[in-house]
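A protein chain is absent from this complex, but the other protein chains hold their places.
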Amino acid sequence: MLPELGNFAIILALFFAIVQIAGPFVRVSGLQYTAVFSQFFFLAFAMLCLIFCFINNDVTVLFVRDHSHELLPLIYRIGASWGGHEGSLLLWCLILSGWTAFFLIFSLMKKNIPNELLTKIIMVLGYVSTGFILFLFSTSNPFKRDFPTEPISGNDLTPILQDPGLIFHPPMLYLGYVGFAIAFAFAVAVLLEGRLEKNWAHACRPWVIMPWSFLSCGIVLGSWWAYRELGWGGWWFWDPVENASLLPWLAATGLLHSLIVCEKREAFKGWTLMLAIITFALCFLGTFLVRSGVIVSVHAFANDPDRGVYLLGFMAIVIGSALVCYLLRIKHFYQPPKFQLFSRETFLLLNSVVLISAVATIVIGTLYPIVLEALNLEKISVGEPYFNTVFVPIMLPALFFMGLAPHVSWGQQTVITLWKKMRWTLFFSLLITALFPIVTGFEFHVLTSLGIFLGIWIIFATLQLFFQMKNKSILPVSAMMIAHIGIAILVLGMTLNKSYSVERQVKMLPGESVNLAGYQFTLNNIHEMNGPNYQSIAALFNVQNNRGKEFSVTSEQRIYLSHNQAMSKAGILVNMWRDLYLALGTSFSDGAWSVRIYYKPFVRWIWCGGFMLLLGGFLSLITFLQKKGERHEAI
Amino acid sequence: MRIILFLFTMVFFLSCYAAEDIYHFSSTEDQTRFAMLTSELRCLVCQNQNIAESNAPLAGDLRQQIFQQIQTGHSNQEIVDFLVDRYGNFILYRPPFNAGTIGLWFLPFILLFSGISYLVYYIRKKR
Partner (left out) sequence: MRLFKLIRVGLPMMIFLGVMLLLWRGLTLHPAQIPSPLINKPAPQYRLPNLLNKKMMTERDLIGHVTLLNVWASWCEACAEEQSTLVAISQNKNFQIIGLDYKDNLADAKKWLQQYGNPYEVIAVDQTGNSAIDWGVYGTPETFVIDKKGIIRYKYIGPISMEVWEDTLRPVIEKLS
């Protein structure tokens, strides 16, 4: 019963999505708005149906059969409803309609978008939504049923997904990913109108900032999940699917900054519109890469070629038509620049250029193997060493400018005044960078020092901004400051972690110990444990630091009953300065176990920086909500 | 100040209870080479992990192979060539620089450079 209801709800949602498109053509008042809310309601209903199918473990539903099992704990059953292609696509559609509904309520309440434009935005969102719901319904229906003749049990959720990360990461990531549809619809609607309302950028900004915050948080959550789950303490692998989430983030960061200039200085209009289109196109590209099977990835969904063809065709229509609009209408938005070469505008534009180059680098790195294969040349792999050599150098100047740009005035600036303003900050950043290896005893590397310098420079320069504010209200810039410091902390965490992590792979018998980075790790005992749907071999370790303080930590090797595949569950000791990460490997015939022990300094800073981005995003939203009439003063 | 002096002051106590390293190298230089080589090679079984991290049996065999070759004094280039001869360039996470990969290595920088040049041109032309 439930699956049929869910299926029916999807059909109704599809119907309302089509009505949503018809909005501007059919002059029935409120019809379009009703369609938006009904669509959201029915998709939410369908999602609930799916979740209940999982809770009941209804194996007649194919999607449930493939991703659930009677022993699977309840919380993972709920998570499993988006743990595969079909369910996560339903979540995609639900979140898209959720954003649309939220956007509509928000705009109707604030009345900051003219009705004509609002109708067009909702229409564009309707197109996107229709395409995705149709995709969901025709090629990836999560409610497809099959009645087995004899009782069977489900295939269970892949062990690697059975982690709290599954509950938070995909919804958070999609809240970001999908949310950029609104900025995209905004841009297309504006292009269709052919003229720019003066407060366009202002009205659009929260719809970039909110998804951007969620995406930042989603990416960091994903990284945290991989760190804990994949068993070797890495936090970023340059896997194509990870790249797929980083791409829209980079483009959206450019968009965010470009919108500020658009709002404050009425410049870069065309470029901003382009960035909005690029950002969503990259979301689309990511969705395609993950779901079509053109690339090999640990995270990719099982795929079938029909889905790839559909998604590609749909992407061609949506993004292609947006680009055609852009081609035809862009001349109406062109404005000659009204600023000097050395000005904040230039720096913000430079920021876009660097970020788009970074995007291009990742796209090239991800797609290049396909290019070579398509040309029947050799088959290559592009991985971390490539991105470290190409992507990182491109981003470094952007980080330097990140500290500098907020101090540069709008319009024009002389180098001398800027130098006078910043020289002490620069000096102290350099000084601390130089002192760092001496004081902490860490080994000196040029590249590490560069990373440390950039992190400290951003923090100092941002704090300088705070102290020079004097009597102005702090709130409007606090969001920017927190986000920038968040990036600085992220950079410091990544640099220090990459440079100073150490590890040992040892063969250990119970009672033996190993020293690493000033800690002594002793394997106390090996015992068996039983989980709800797995059995595990657990190793209890005692860890002693060089002042005699003791901790204990358990590292497991789990065998999930339904999969019969061993999975390592690392034991991690956490504090602000370092993680100690112990992963149990395989056993030897003499009763010894191979153990990997990692000392990972500053890894918490990475997650910390990521959450500061989320915080910054929310602060910015609060500012936006507070400012009602003040906006014109700001300009 | 807590983190001071933890690192690189690693003293390996040689008590009778000390566990042994699985890949024991006589010099830290060889150890770094091993870490570098295994992390830059792609595991062919679970194709999105490197050889250092993969739990696949083949990755274990290749780690052992690389370990032995380092022990017997092979250079990094020799080890990489050995693997490329058998598995092709696919095994390298750092793609080789050749006619086919020129675009891969240079395009990003060309794009950045032309982007910045265009930016400067755009701002200066209508002053």
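As written, the chains take the letters A and B, and residue 1 is the first residue of each chain.
By definition in this document, contacts are C-beta pairs under 8 Å (C-beta built on N, C-alpha and C of every residue); 3 or more make two chains touch, one makes a residue touch a chain.
These figures come from a predicted structure and were not determined experimentally.
Engineer: Using the whole complex, pick out the displayed chains that touch the missing one.
Structural biologist: The chain that is not shown touches these displayed chains: A, B.
Engineer: Which of A:18, A:62 or A:323 sits in contact with the chain that's absent?
Structural biologist: A:323
Engineer: Write down which of A:134, A:371, A:426 or A:509 is the residue touching the left-out chain.
Structural biologist: A:371
Engineer: Give me the chain B residues in contact with the hidden chain, please.
Structural biologist: 44-45, 47, 57-58, 61-62, 65, 84-88, 90, 118
Engineer: In the full complex, which bits of chain A touch the chain not displayed? Write them out.
Structural biologist: 274, 277-278, 281, 285, 288, 292-296, 305, 308-309, 312, 315-316, 319-320, 323-324, 326-327, 330, 363, 367, 369-371, 373-374, 378-379
Basically, only the chains that are shown with their structure count from here on.
Engineer: What whole-number Å value describes the gap between the mean CA coordinates of chain A and chain B?
Structural biologist: 26
Engineer: Considering the complex alone, what residue numbers of chain A touch chain B?
Structural biologist: 230-232, 234, 237, 239-240, 296-298, 336-337, 339-341, 346, 349-350, 353-354, 356-357, 360-361, 364-365, 368, 371-372, 375, 377-386, 389-391, 394, 439-443, 500, 502-509, 511-518, 520, 523, 546, 566, 568, 577-578, 585, 592, 594-595, 599, 601
Engineer: Sort out for me which residues of chain B touch chain A in the complex.
Structural biologist: Interface residues on the chain B side: 2-13, 15, 17-23, 35, 39-40, 42, 46-50, 52-53, 55, 88-96, 100-101, 103-105, 107-109, 111-112, 115-116, 119-120, 122-124, 126-127.
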